[in-house]
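Here the complex is missing a single protein chain, while all its other protein chains stay put.
As written, the chain order gives the labels A, B and C, with residue 1 at the start of each chain.
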Amino acid sequence: MSSSLGTHFRIATWGESHGGGIGVVIDGCPPGLPLGEADIQTELDRRRPGQSEIVTPRKEEDRCEILSGVFEGQTLGSPIAILVRNKDARPSAYEEMATKYRPSHADFTYDAKYGLRNWQGGGRASARETIGRVAAAAVARKVLDALSPGIEILAWVNTIKDLQARVDPLKVTAADIESNIVRTGDPAMVDDMIALIKEARDEGNSLGGTIEAVARGCPPGLGEPVFDKLEADLAKAMMSLPATKGFEIGSGFAGTFLTGAEHNDPFYMENGRVRTKSNRSGGVQGGITNGEPVLFRVAFKPTATIMSSQATVSSDGEDTELKGRGRHDPCVLPRAVPMVEAMTTLVLCDHLLRQRAQCGLEPHAPPVPAAT
Amino acid sequence: MSSSLGTHFRIATWGESHGGGIGVVIDGCPPGLPLGEADIQTELDRRRPGQSEIVTPRKEEDRCEILSGVFEGQTLGSPIAILVRNKDARPSAYEEMATKYRPSHADFTYDAKYGLRNWQGGGRASARETIGRVAAAAVARKVLDALSPGIEILAWVNTIKDLQARVDPLKVTAADIESNIVRTGDPAMVDDMIALIKEARDEGNSLGGTIEAVARGCPPGLGEPVFDKLEADLAKAMMSLPATKGFEIGSGFAGTFLTGAEHNDPFYMENGRVRTKSNRSGGVQGGITNGEPVLFRVAFKPTATIMSSQATVSSDGEDTELKGRGRHDPCVLPRAVPMVEAMTTLVLCDHLLRQRAQCGLEPHAPPVPAAT
Amino acid sequence: MSSSLGTHFRIATWGESHGGGIGVVIDGCPPGLPLGEADIQTELDRRRPGQSEIVTPRKEEDRCEILSGVFEGQTLGSPIAILVRNKDARPSAYEEMATKYRPSHADFTYDAKYGLRNWQGGGRASARETIGRVAAAAVARKVLDALSPGIEILAWVNTIKDLQARVDPLKVTAADIESNIVRTGDPAMVDDMIALIKEARDEGNSLGGTIEAVARGCPPGLGEPVFDKLEADLAKAMMSLPATKGFEIGSGFAGTFLTGAEHNDPFYMENGRVRTKSNRSGGVQGGITNGEPVLFRVAFKPTATIMSSQATVSSDGEDTELKGRGRHDPCVLPRAVPMVEAMTTLVLCDHLLRQRAQCGLEPHAPPVPAAT
Partner (left out) sequence: MSSSLGTHFRIATWGESHGGGIGVVIDGCPPGLPLGEADIQTELDRRRPGQSEIVTPRKEEDRCEILSGVFEGQTLGSPIAILVRNKDARPSAYEEMATKYRPSHADFTYDAKYGLRNWQGGGRASARETIGRVAAAAVARKVLDALSPGIEILAWVNTIKDLQARVDPLKVTAADIESNIVRTGDPAMVDDMIALIKEARDEGNSLGGTIEAVARGCPPGLGEPVFDKLEADLAKAMMSLPATKGFEIGSGFAGTFLTGAEHNDPFYMENGRVRTKSNRSGGVQGGITNGEPVLFRVAFKPTATIMSSQATVSSDGEDTELKGRGRHDPCVLPRAVPMVEAMTTLVLCDHLLRQRAQCGLEPHAPPVPAAT
């Protein structure tokens, strides 16, 4: 079950970095939606290695094949299985890892949990697993378009180490973000961020940073009380991405420095619609969207694979040293942008169907506006 | 489903702040564990209102009754139902809220989602709901004691607004934390924190802060790859608590300022056991415990209920004003400490049973040590 | 999890026959439905002991209390908790069972599974557990009324031992069935069935039989392909009732004696609606309703508790004898009628919400008619 996510739009990913491939099965997708491999490929291309000079040079075209659930260009309502073959696998690059645990990787913990692991590449812990998520999200996007048109989901690099972008979450566009290989929404920071990443790469070192994301145009009413609050499900979704160390929504950690009088978001009416003057809530109150932009940030640690020698232990319990090999991203942030968008899309899609199941999608209470 | 949590040790909470009561049903609890109402009451007493001068004066004794699943002092393996009646409910204090939405509360979003709400108190969004969680965690604690003795779970107030406690997560004890009503582990900060909370209370204002928590003595191997990573489930559990705005594990957001060479945790052997020299991973790698302390922080916003007048709207769509009434915590942090511990206990208990189901609980791989 | 049923309209029952009570928590109920305790009590009264001279004389009023999820007569969308206290418990009647396993009861298997059991009455295996199911179904009924009005669910005693009722499933009414204490739809068989049951009771013996049930007015499209076929979920629901040994739908076991040419149900058009001339399919094809009546039968074994002495073993592994005591039904069929109706209602309600989640409830394909 650990590889499944969602209750109504449910995805199950599978695959290791070296092996037959990577894939996903989507169950619960509404029927009659237009879907083709091109819809999915577009998103996979944003995620794949080798796309620019600041990401891993592993050569994977990551071509997807839809195996089921689509007929004559439309979803059938039955499970949609998507397959991406592994191509440029180089297990020989990992032979030393068969017996030595890479620091801050999952090698030791997988052995501790299962008693064995696929040591060729990251196995199941590889970021290649996120192919299935990104593919599934491309399908979820179709559901949003059909059932709640106007929801816009964007993520961008907010910081790389101590370089801070300045981006207006209400105005930034997909084009802004895709216009540069680091995927920040702040043109002024692009060159500095690229330079910093290249410097780390050339030193065999690595960098972390934060991604900020927004979902604009969500109708009020998405998310559930108690455990499945929208921010709880977003937090889980983000913290399930490789290399994440933190999540915050709205005012986040900084909000703890304010008093209640400073922090509360006053309501007001605007064109018959309930709005808030500020958005420290981050678009959710009591776990449920209030119609304001859903706004959050995710922390990614510096890539664990570095090219210098590090102290570690072997699988037979001896102290030893290990130097990184293989092809890796010196900074995962640029490729993590589509992953954050994908996870957001999946969470919103699931909650949209949950809302339809229990309450229906028509607006419920005066003066709740129609989704726009 | 939104009121259920866990896959193997599964809890379902129910109840509104005003109504027949609050409760929880626990399904999947191992049989033969010693359990009585006193075990649960102890934890409820740490959570309940009226326990000190810096929390809400609502007078709820919160006496629990075990309705099922226990026989002659032992768990039966069947569902354990626990009931706490509401006593000191004062719905009249909320009459104005029937038609006015409290800023940064869930009044508007519940109406938007469901088309109606119980406006007497917070309804389902009230922090009284956490009674069920705390009660369930007292049962989960018995499971940990039986199946993985030695796991120690502690939380404490780390910051109140800009007051920062200094606590050693490896050494702090339950007695340290319980020795003061603000539940910080730093004796030097107790008086300042209490004074700040009282000041806010007297001004009709409110405060937020952060809680830090540690789980010491977890065996390696708990947590799942991909979606149900231990940190993902912890993040969800914490972000499902009322008033939370952020979660971070290990190095967290601050870790993004380090390079990989600075951030990685080198492995070494200690008495036949795999250890790490630093713990920026926060005790989890690839979503799975590595045997080091699991260490994380949670941000709580300042309480939304304040006693000054705020701009808001009415349920029929008119701009208006509202002044807080009712009895509320000027700062939720002291009472949130047992809630954070409870959610941690529930997550670990569920993952322990998941591990037993799939892999068994015996240590798996050399040189994995026995849990200590 | 074993005490939960349903994916979208999810119920969790709890309670033993002797202890604090019996109850259920319903999660996922649509908001805004009219609901009061009287709606539930009506159905509980059809299920409760002591209602007639041919059922167990245990004196339980089975008064229900709605503890949460309802406000001012309407469902809130939050979990609905319902409690029924145990009153006329006589644990002393069961003392011998503390150490002797009753034949064809669950005493031995509970010990084998859990290592202990509540030996006072049937514990968790008691038919009192079905109180929670019947109460939940009264709520589910409200969902059907709101979202798919016109669905009519009826069950009746079809056979008692070798006494066979003749009932037209298309015409039988609730009044027909409730007009007699044995709850058969065939007036001609009432006296014989009652006499046979009384005879068994007077001999300290017991009887079994079959219940037939129909759901009329189901819209086409309910049920899911593959594992959650409507007939699969109905089979599970029925086989989860105490004392059931068999389930068949439509032509059932008798249908295996026909050839395909004899068995197939030809389609034809009737007033713009797709109909079948025969209904050997039992209203489902490929796991999905086709708009014809859903028709099935359930086998109940003779009650395991009899008043004669039987060979058995003790919990310390010695051969011994045991004579039934306590108050029991000589034939469970009359009281099982509302249980079969309840389980049918729960299954249909869950599938209705599943259909709404994935496909919406509007008719999908020409010439699919509107639900009538």
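Here is the rule we go by: a residue touches a chain if its C-beta (ideal position, glycine included) is under 8 Å from a C-beta of that chain, and two chains touch if they have at least 3 such contacts.
Because the structure is a prediction, the values reported are computed rather than measured.
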| item | value |
| --- | --- |
| Touching the absent chain when the full complex is considered, from A:Leu44, A:Ala81, A:Met97 or A:Leu361 | A:Ala81 |
| Residue of A:Arg48, A:Lys100, A:Arg124 or A:Lys229 touching the missing chain in the full complex | A:Arg124 |
| For chain C, residues in touch with the removed chain | 1-5, 7, 13, 101, 103-106, 108-116, 124-125, 129, 159, 161-162, 200, 205-210, 220-229, 231-240, 242, 244-253, 255-269, 272, 274, 276-277, 280-282, 284-291, 299-306, 308, 310-313, 315-319, 354-355, 359, 363-368 |
| Touching residues on chain A - with respect to the absent chain | 1-4, 7-8, 10, 12-16, 19-23, 25, 27-28, 31-32, 65-69, 71, 74, 76-81, 83, 113-118, 123-124 |
| Contacts of chain B with the absent chain, listed as residue ranges | 7-8, 28-31, 77-78, 225, 353-354, 356-360, 364 |
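Just so we're on the same page, only the chains that are shown with their structure count from here on.
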| item | value |
| --- | --- |
| Centroid distance [mean C-alpha coordinates] between chain C and chain B, Å | 39 |
| Distance between chain centroids, defined by C-alpha means - chain A, chain B (Å) | 26 |
| Contacts with 2+ other chains: residues of chain A | 7, 225, 354, 359, 364 |
